[in-house]
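My questions all concern the structure below.
Missing here: one protein chain of the complex. Every other protein chain is in place.
As written, the chain order gives the labels A, B and C, with residue 1 at the start of each chain.
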Amino acid sequence: MEYTPRELMVVCASRQIHDGEHVFVGMRLPLIAFALAKQTHASNCIGLFEGGILRDVPSTELLYTMGDAPNIAGSLWTTSTLNVMGLLAVGEAHVGFIGGAEVDRYGNLNTSLIGDWKHPSVRLPGSGGAADIASFSQRLAIIMQHDRHRLRERVDFVTSPGYGYPSEEGPAGVSWRERVGLPRGGPSALITTLGFFTFDPENGEALLQSYHPGTTVEEVQEQTGWELRLAQDCLETIPPSEEELKVIREYDPYGVWTS
Amino acid sequence: MEYTPRELMVVCASRQIHDGEHVFVGMRLPLIAFALAKQTHASNCIGLFEGGILRDVPSTELLYTMGDAPNIAGSLWTTSTLNVMGLLAVGEAHVGFIGGAEVDRYGNLNTSLIGDWKHPSVRLPGSGGAADIASFSQRLAIIMQHDRHRLRERVDFVTSPGYGYPSEEGPAGVSWRERVGLPRGGPSALITTLGFFTFDPENGEALLQSYHPGTTVEEVQEQTGWELRLAQDCLETIPPSEEELKVIREYDPYGVWTS
Amino acid sequence: MSKLTSMADAIAQYVRDGSSVAIGLALEPFIPFAASHEIIRQQRRNLTLIGPISDILFDQLIGAGCVDKIKAAWVGNVSEGLAHCYRRAIEQSIPHSLVTEEYSNFTIGLALLAGSLGVPYIPTRSLLGSDLPRQNPALYQQRSPLDALPLLLVPALQPDVTIIYVQRCDIDGNAHLWGSLGVCEEAMLAARNVILVAEEIVSREIILSDPNRVVGPSFKVRAVVHEPWGAHPSAVSGYYNRDHEFYHEYHTATRTTEGFKQWLDEWVINVPNRVAYVQKLGEERLLNLGVKKHLYAAPVDYGY
Partner (left out) sequence: MSKLTSMADAIAQYVRDGSSVAIGLALEPFIPFAASHEIIRQQRRNLTLIGPISDILFDQLIGAGCVDKIKAAWVGNVSEGLAHCYRRAIEQSIPHSLVTEEYSNFTIGLALLAGSLGVPYIPTRSLLGSDLPRQNPALYQQRSPLDALPLLLVPALQPDVTIIYVQRCDIDGNAHLWGSLGVCEEAMLAARNVILVAEEIVSREIILSDPNRVVGPSFKVRAVVHEPWGAHPSAVSGYYNRDHEFYHEYHTATRTTEGFKQWLDEWVINVPNRVAYVQKLGEERLLNLGVKKHLYAAPVDYGY
């Protein structure tokens, strides 16, 4: 059955959500991944939205922003941003989703600027809630377009901390997060248009876990700005099931976000 | 016209409220003073209640506690304690009222314990919001039963800071409050069953401003645990007007708080 | 899965000996006496009680010997004055000694807010120059790293269990609370576990029709207890008024240790549950306390 790269990314994202978990949902693909997970393997998961919303049933309408009225009506709790971010800060979010313009091999994300801090060549919108989600989620899932200038050895600016960098004080990874004072978490998945990466918590490095149907490890390497490390069981990504595609297309019939 | 000491105290308290001011209202007499001020000289004042309530019209029913339903219905805002205490903290309360078991010549109040901290002879209820009101109100008005063991040279425990004490670092008064880090305020009135005191901001000492009808300076001195200082224009307290008594008795017809 | 349970089971499971319990968080109204009476009946011991003011609820738990430590701004009887059991515990170690860590209403709120935001402390300029920071070992004084002015650091509090009284909720713990909120929201968010005591159990549709009215995240709620009149003698807006006379009777009856024991036997120990308590209050008393005048909120539309 035919499907788009974004549809596959939504499926990979939904597989990061386990039943009963609290999901810090971003916009676009993660929002659809949340709806997909709810209707397939994780019917008891709850979505947190930084505008100040908790939901256990996805909005019936396709959302363009989390503040759209259909996302408020029928929510479990509609409140302030700080009340929801507080839940994130105390560790109540099992998994959080964010995207980015650049990511590096240690899962550090940049959504602030390209080039020199003082005189950037491109000014990006900035953190929003991403840096908080990266600081506090128990697990972080990153969703990105895959190309060589986006997956880099090192990003120009760390907006959202991943596993940091090795230094004289110690390696990247979980130990780096502890050194800088982050309370928990770190990237557990990097989902791109070409493949799916996990991370080695010991040294914080991305591991290619699977490459999407139609690509090869070589093609992924060509489009990746660091020398790939493969997971021991690196295989082709399991494609979307018919049921998964049916749910996605019911939610986004015109492919606003998934075409 | 006959009146009770408490009715006179309510009148003295209401005279501390200027029109248009935000009043951090306590229970009992100050609550009646707020109602009196609203209906006489300060029709535009607003009351703040620490349970999380703002009102510009006093409750129509006599209140036993500020959380009574009649105090919530028809309020301008019913919210959290922190939202109201935050308004106090930033300086939005022009005048705050508190009572106490003990007060000293520098306006320091004790509502925590009598005797030794470790083994008190009497354990009192504690601060409630009083210490915050004393810390943050632009002006503090204290209301107390007047007798020698309540108006003392020095209180056993400072629950609510007034003007502190003189020390090698400097005098009591406004300068003491600055030294310890309080942002503003200090006692401006001490209203008792026998008299009405103001304070000298230079050295923080209470000044007898007026003695209530039926008492004398000598009688006030007998019941006061420090050597009185008189205000230059110390006179007899102006008694309640008929109108003032009428309003008080409409609000508390059975003298629950004012008999 | 329904979280609806009996008060006996809710207390047995979530209030253990030695637990820190936040209760009585809306100040004078919405006090979950039905819960504290069950805690007494189950003879829970070594509790730490957390709350801003406590209108005789803390006094009852102290007199019954359940409490080792108090973290509060005020312990007494709002319309009557002093709390006799609290005095006896501090002054004479009856039934046993008690430690008070005294806060103010603002600083106990800041401590729970800090807990709800996952921040280690919140600094304030309140209480500077007071003896409270010297008496309460939890409070820490420091000069601000920003401007070198004195500050009081109020460390976060995260109660083992927070018990909240609400007008209505569904069986999953989605709850509506209206009236003065005190520190209910902060205490619910800061808690490890939450027990809801509700005047009414209603449908999910009623609660979700007004998500701005919801008190907090139902995923923190472990137990929902349906207990009509469960806040008596405190007030519940829209349901019943405060029973001032009951507070007066309590104040008078508990002046002596014996008097307290008799009061406790009559109103708690020998009353198996809240249904029996309400029967004991009697028709007439309930009628007098009930709502005389309904005041409905203007409609709001969440439509799109």
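The rule is short, and it goes like this: a contact is a pair of C-beta atoms (placed from the backbone, for glycine too) under 8 Å apart; a residue touches a chain by one contact, two chains touch by 3 or more.
Note that the structure is a prediction, hence the values are computed from the model and not measured.
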| item | value |
| --- | --- |
| Residue touching the undisplayed chain, where the options are C:3, C:125, C:222 or C:274 | C:125 |
| Option from C:76, C:159, C:179 or C:230 whose C-beta touches the chain left out | C:179 |
| Which residue of A:16, A:59 or A:135 touches the chain not shown here | A:135 |
| Residue among C:158, C:174, C:237 or C:254 that touches the chain left out of view | C:237 |
| Given A:10, A:32 or A:53, the one touching the chain that is not displayed | A:53 |
| Hidden partner chain, residues of chain A it touches | 27, 49-53, 64-69, 71-74, 78-82, 85, 88-89, 112-113, 117, 120-132, 134-136, 157-161, 164, 176-177, 180-183 |
| Chain not shown, touching residues in chain B | 22, 46, 53-54, 61, 68-70, 72-79, 82-83, 85-87, 89-92, 136, 183 |
| Residues from chain C at the interface with the omitted partner, ascending | 110, 117-125, 140, 142, 144-147, 149, 151, 153, 155, 167, 176, 178-179, 181, 202, 206-207, 209-210, 212-213, 235, 237-238, 241, 291-304 |
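Everything below uses one rule, namely that only the chains that are shown with their structure count from here on.
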| item | value |
| --- | --- |
| For chain B, the least number of touch steps when starting out from chain A | 2 |
| More contacts between chains, B-C or A-C | B-C |
| Chain whose Cα centroid lies nearest the overall Cα centroid | C |
| Chain A and chain B, separation of their C-alpha mean positions in angstrom | 57 |
| Gap in Å, rounded to a whole number, between the CA centres of chain C and chain A | 40 |
| Centroid distance [mean C-alpha coordinates] between chain C and chain B, Å | 28 |
| Where chain C touches two or more other chains, by residue | 185 |
| Residue list for chain B, restricted to those that touch at least two other chains | none |
